Each structure stands twice: as C-alpha cells, then as structure tokens.
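Below: the structure, in structure tokens.
For this depiction, one protein chain was excluded, whereas all remaining protein chains were kept in their positions.
By letter and in written order, the chains are A, B and C; residue numbering begins at 1 in each of them.
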Amino acid sequence: MTFLEALLQHSPALVIATPLLSAFLLPLVGRINAKVRDVFALVMLGVTCCFVGLLASDVLSHGPRVYIFGAQNLNVPLVRILFEVDSMGIFMAIITVMLAVIAVIYSWSFLRREDGLDKYYTLLLLVVTSALGMELTGDIFNFFVFLEISCIASCALIAFWVAEGEALEAAFKYIVISSVGALFILFAIGIFYAQYNALNIATLAHLLQFTFLDKFALVILLVSLGMKAGLAPMHMWLPDTYGRAPPSIVLIIMSATLASFYGILRVVFTFYGNVLTTSLRFSLPAHVVIGWILIALAIVSILIGVIMALVQTDLLRLIGYVAVAEIGYMFLAIGASVASLGAPYATVALHGGILHIFNDAVDIGLLFLVAGAIYYVTKKRSLDDISGLARTMKFTTIFFMIGLLAVAGMPPLNGFTSKFLIYESVYQLNPILSIIALLGSILLLAIFVKVLYAAFLGSELPALKGVTEAPKSMLLAMGFLAGFAIFIGLFPNLLLDTLVKPAASALLDHAQYISMVVGGL
Amino acid sequence: MIEYIPFIAVVAMILIGLYAVMFRRNLIKIVIGISIIESGVNLFLIILGYRDGGVAPIFTSLPPGTKYPEEMVLPVPQALTLTSIVIGVAVLALMLSLVMHIYRKYGTLDVQKIRRLKE
Amino acid sequence: MTKIVKTTANILFPFTMIFGLYVIAHGHLTPGGGFQGGAIVVSGCALLLVAYGSSWVFDRIKDKRLAAFESLGAIGFITIAFLGLVFSAVFFGNFLAGSETIFGTTPATGSTLSDFNTGGVLPLMNFAVGVKVIAGLFVIVLVMAYASSIKELS
Partner (left out) sequence: MDNRTVAGILVFSIVAVFFLFSVFLIHPFGEPGPVQMDDYIITHTQNETGTNNGVTAVVFDYRGFDTLGEATILFSAVAGVLLIFRKVRH
C-alpha cells in the first residue's frame, strides 16, 4: 500500500479534514505574522485542491465511492456516517475549491489595511470546509450540520465591516432566514427518522414510499434549500448580502449558495428518484408538478433579477440582482429537465444547467471582483460618483468587458455555451420559456453596457484624481477568472465531456447511487 | 388523542416562534422567536425517540431485569438534539452580538425605524 | 456587586467547577460528556462574571489566551480523529477500544458498574471537547458582557 494509494483511499476524509485542521491551526499560525498566515491559508487550500483533484480522477474513472467514518465495512442496519462521492459531488467540489483559492489570492491585497484578518481567514476556511462537506456527504443530518456551519460562518463574514450599519443589518437578515430554513430542514429530517429510522440518503431513498409526510418533507426541503440558493420569492437576502459584504467574501458565499443548489439537485434527483414517476392527483406524475413549479419560480427570479438590476445605482447590489437572475437560469434548466424526465432534451437541459453552475460561478465572481477593485480604488459604491475609470484602470476595464459579455451569453465566452444548451432544450419543452430567457439575457447585456458607460467610459471626475490601477494580486485573481471564461468559451467540449456529462449521468442514475450503499449490505 | 399531545406542543411552539419571526418588529423578539422554534424542533426530535416505560440507554447500574433493547429509549435522537442545541447556542450568540451592534449604531431596535434611518 | 453576592459566588464557584469537570470526565459512563460538562463549568465562570463585573474578569483573563485554548481543544479533537486514521486505518476509528492500553478494557455486556478505564477514544474526545467548550463559551460570554458594559463600540 504505497503512500499515494493510502492517500487515494482516504481522500474523501482528507478533503474535509485538511481545510478544517488548517482553520483550527490558523489562529495560532496568525500569531507569528500576517505574511505567514496568508501563505499558510493558500498552501492549505492548495493541498485541499490536490486531494480534490486526486478524488476527482479516481471518481471519474472508477465511478462513485463510499467512505465510512469509523469502520471498514458497512454493517447491516447502517449506523455510521458515510461519504458518498459521485461525479456530481466532485464537480461541485472543484468549483468550490477554485473559488476559494481565487478569493484568498484576491483578499491578500483587498483587505491589506483591515484588522481582524486572523478570524477572517479562519471563517473563510470554515465556509469552504462546510461547502465541501455539503457536496460530498451521504448523510442528511451531516448535510444539515455542514449547512449550519456555512450559515454561521458566512453570516459573521458578511458583518466584516462592522462600522457600516447596512452590513450588520444584511448579516442579521441572512442569519435569521438561514437559521429558520435550517430548523425546518431539521424538522424534515425528524420526519424521515420517525418513518424509516435511518439517516443515510441512499438507505432513505431506497425505503421511501412517498406518503403524505414524505411529500410534506419534500416541500420543506425544496423551500428551505431554495431559500438558501436564492430562488425567487425568498431571494430578498441575496442582493443585500452580496451588496454589503466585502467582495472577496462574495465568492465564498456564492460557493455556499451553489452547495445549497447542489442540495436541491441531490434531493430531487437521488432522494426522490424512485418515486418521481408516481402519479399525484388527476394522473399528473410527480416529476411534472415539481418541474413546473421550479420553472415558474425560475422565470419569476429571472424577471425580478433583471428588472431590479435595471434600476439599481449601487454597483455591488446591481450585480447581486444579476446573480439572482443567473440562479433563475440554473433553476430553469433543472426544472425543465425534471419536468420532462424521460425525454432526450431533458439530459441536454441537465447538461446546460450543470455547466451553467460553473459558468455562473466564474462570470458573477469576475464581476464582483471587478466591482470590488473599483470600490477598493475609489471607495465609492454608487454609479453616479464614479466615471471615466477606463483611463487609469486599463486591465480592470478589460476584465469587466469579458465578464459582461460572458454573463450576457455572448458567443466567444463561456456564458454562451451553457445558455445556448438551456435555450435549445427549454425551447423543445415550451417555446415561450426560452423566449423569456433569451429576453432576460438581452436585458442583462443592456444593463451592463449602461454600467460600462457610466463607470468606465464617461468623463474624468475631479473627485477621482488619485485613481490608480488595482493592486497586483487582485489583477491576478481577476485574470484567473477571465482566463477560465475565455478558455471554457473556446473549448466547451473539454469541460462538457470530462466533467459535466458524467455529473449529469450520475444524477440521473440514482439506482447506482443507492446500490452503492444498500446493494452492498 | 392523549398520545399526540406532545406533537401538538411541538407544532404550537414552532408556530408561535414563526409568528414572532414574521410579524414582530423588535429585533430581540425575532431572536426570541427563533430560539422558540429551535426548542420546538428539539422537542420534536426527542419525542420521536421515546419508548413507553423506556430507561435511559446507559448500562452503568442499570435496574436489574430490564430487557435492554426493548425497554431502552432510542439514543440517536438524543445525539441529534445535542447537536441542535449547540447550533442554537451558536446562532443565538451571533444574532445577539449583531443586535448589540445594530442598537449601538441606530439607537433603536425597531426594524421599520432602522429601514427609515438607513435612507 | 455587593459583598454578599461576591462571597456566595466565591463559595459556589469551586463546587460548580468540580461538578462540571466530573460530568466531563465521566461522559462515557454516566449521562454527560464534553458539551454538557463544559456548559456547567461556564455557568460557574458566568457566576463570577456577574459577581465581580466583566472588567475585573477581563483584567485577569485575556481573551487572546482563551481563544488559544479553544484552538488547542479543537486541534486535540481533530488529531484524535487523525490518530484513528493512522492506527485503525479509517478516519475517526476507535483505535483504543479493546486494546490493552489506556481506556482500553471493554466492559461486560448488560448492567455493569462504572469502570473508568473503558471507552477507548471517547474519554479523550470528551476532554478535548470539554476544554474547547469551556474556553469557547467563556470567551463569548466575557466579550459580550464587556462590550455591553463600555460606552461606545467602534
């Protein structure tokens, strides 16, 4: 058993344990000096990247893997917690780790003049650990515990600028909504435990009989996780949070939001996979009802996101509303693939939806980093106070244009690949939906062109005399994301075939997910 | 009917807490509402684990003659509730420190007034 | 606070500490454990906080040192989990249960008297979590009490 094989065998546990250990060690390392602490945070995230890559290579080649905590093999009534890693979970883990590394590089120089950075990096590592835990775990109570860690840690990070009243209020709104949602998820877990006396996702999916209680638990899970993922009627916290938190933190909160979105995928496709085709009242199969509800909420969140973004003057809040619209696109794709479960275009919609998770993370992340660079240099939030930045901030303008074209789904960039898949598949389900989605993208383009003129191309303002280009490490972080956007835009099949297609097939094939645990007994 | 009274108590606590969170404007009352929902859900978890005439699942000086898998209360809900209580403490500490700062900043705890002061 | 409160606090504090530490130490035999015992000890410390005022306690105990203790407790807990990985080839493995080293003897099944030397890794985890809860909760109570006593915050 060489060292590499041992690492490979224990990689699911090490993917969670290394960032957690580094989060615990960081306050002690931070006492030495600031430079060592920053490097320590990045090195430990790099080590986590290696473990995620190791695990990804193993899962993509040999199929899903089960890792039991505390025992070598499964015993008959499954008692222990286990991690079940399939290609969907590892795809989300890659996104989370990528966002985390870029956020750390960005916050090196973005927060250089701030204090309390020991706690900042500790909480950042804790949110990354909890997002990774949510994506790899095979136990619902463990999923709830990691969801709660991401709530508490990201709430404290939102309130980082304590002197600003709005940040405190945004953090309070976030923690209230998240903890009420999480408590309802705990109630749903209690319902599952009362009926089936099991807490493992695969065992429960195997035992599920879709009684009234299971339908009620499904509604609670969809509502609470939808609230955490920023779905339409419960999205109010998202623009405030993304608008008021430090922009380097927004990448981390976005990875927690995408982990909740992964939770919805896991609940709908795997947890209720067996019972999706049972017919509810007046012979409507369950998956059509769930699919169309998700589509309706997705359309509402696209419209709300786009319309509200038109009227915003605060740049960070504007991009927050655009993030709500982008999440609407993801839910549209997932709703379409659930509504038409058997049809061929359902898998195309799923491919579009999963690829859009990656593209959305890259594009919205890039826009937030650009807005953060503007705030770092000019200390101004509103679009009316900033103008004519293109003269001095050359690279930031280029990155903004790349981000703008990518979010609006223009061909050479990655936004186009996933949005085109979504339009194509949703059109076959119902043409009106894809027309609305297309209009949404065009409006997004209009919004950002307005921002481009307002912030970058206008006349030089006297107040902005001392404006210089953003520091090196911020440009490096933005460069990474812009590079991803261009690279995936030019070679989409690379990502599509290696990661997205296996992830979609792993989601659709819930029987294999269940047989990994129940079959093994 | 008599064996559903604990569940009715759980639903009552959850609804009271939800009422406080949704309709009360004072920040402290929202925090209290959340801890009421939290204790309601904890009670729900504990109730699921009770067996009639059950003894705590501890073998130290167990009363002699108890047949232990049948006459013992289920241990798993108690472990889940322990985690949920610690989560409640953590969320409460964080919310109260935020409320202290908001009160120092705006001088009021009323959500409507805070929104007006902000503009 | 007045003299009476201070003297009663002086009398009550050691008993609360002893009882809390007892609950932590015997977590694997009688009801209790790291979290419950830690909460009892912190209630004793909060008693001191109320009796002597937060600035008096703040002078004696630096919150930096308490935060360091808390990190140590957390690191202890996760290293025990890593030791499980090293010795029993699986993360969180109970490598001490059944081995003849400390805490290794397995108790007889059924109703037995409490033997402290049982429980494998569990007592060590109890102690680590106990240190963590005591230091962590005490820092929270201390900082919030001190912040509410001083006039302006930022």
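Everything below uses one rule, namely that a contact is a pair of C-beta atoms (placed from the backbone, for glycine too) under 8 Å apart; a residue touches a chain by one contact, two chains touch by 3 or more.
These figures come from a predicted structure and were not determined experimentally.
> Which of the displayed chains are touched by the chain that has been omitted?
Computed over the complete complex, the missing chain touches A, B, C.
> Decide which residue listed in A:Val79, A:Val449, A:Ile486 or A:Ala511 touches the omitted chain of the complex.
If we include the chain that is not displayed, A:Val79 is the one touching it.
> I'm checking contacts with the chain that's been left out. Which of A:Gly70, A:Gly388 or A:Pro471 qualifies?
Looking across A:Gly70, A:Gly388 or A:Pro471, the contact with the absent chain belongs to A:Gly70.
> For chain A, which residues lie in contact with the unshown chain of the complex?
Chain A touches the missing chain through residues 20, 23-24, 27, 69-70, 75-81, 115-116, 119-120, 122-123, 126, 129-130, 133, 141-142, 145-146, 148-149, 152-153, 155-157, 159-160, 162-163, 191, 194-199, 211-213, 216, 219.
> Over the whole complex, note the residues of chain B touching the chain we left out.
So the residues of chain B touching the unseen chain are 3-8, 10-11, 14-15, 18-19, 22-23, 47-52, 56-60, 68-69, 72, 74-76, 78-80, 82-83, 86-87, 89-91, 93-94, 97-98, 101.
> For chain C, which positions touch the chain that isn't shown here?
27-33, 35, 55, 58-59, 63, 67, 70-71, 74, 77-78, 81, 91-92, 94, 96-98, 103-110, 112, 114, 118-122, 125-126, 129, 132-133, 136-137, 139-140, 143-144, 146-147, 150, 153-154
Methods note: only the chains that are shown with their structure count from here on.
> Could you tell me the distance, in whole angstrom, between the mean C-alpha positions of chain A and chain C?
So the centre of chain A lies 36 Å away from the centre of chain C.
> Can you give the whole-Å distance between the Cα centres of chain A and chain B?
About 29 Å separates the centre of chain A from that of chain B.
> Among the residues of chain B, which are close enough to touch at least two other chains?
Within chain B, residues 101 contact more than one other chain.
> Two-or-more-chain contact residues of chain A, please, as numbers and ranges.
Residues 162 of chain A touch two or more partner chains.
> Taking the complex as given, what residues does chain A use to touch chain C?
10, 13, 17, 20-21, 24-25, 27-28, 67-72, 162-163
> Considering only the defined contacts, which chain B positions touch chain C in the complex?
Answer in residue numbers: 56, 58-64, 66, 68, 82, 86, 89, 93, 96-97, 100-101, 104.
> Can you tell me which positions in chain C touch chain B when the two form their complex?
Touch residues, chain C against chain B: 29-31, 33, 35, 107, 109-114, 137, 140, 144, 147-148, 152-154.
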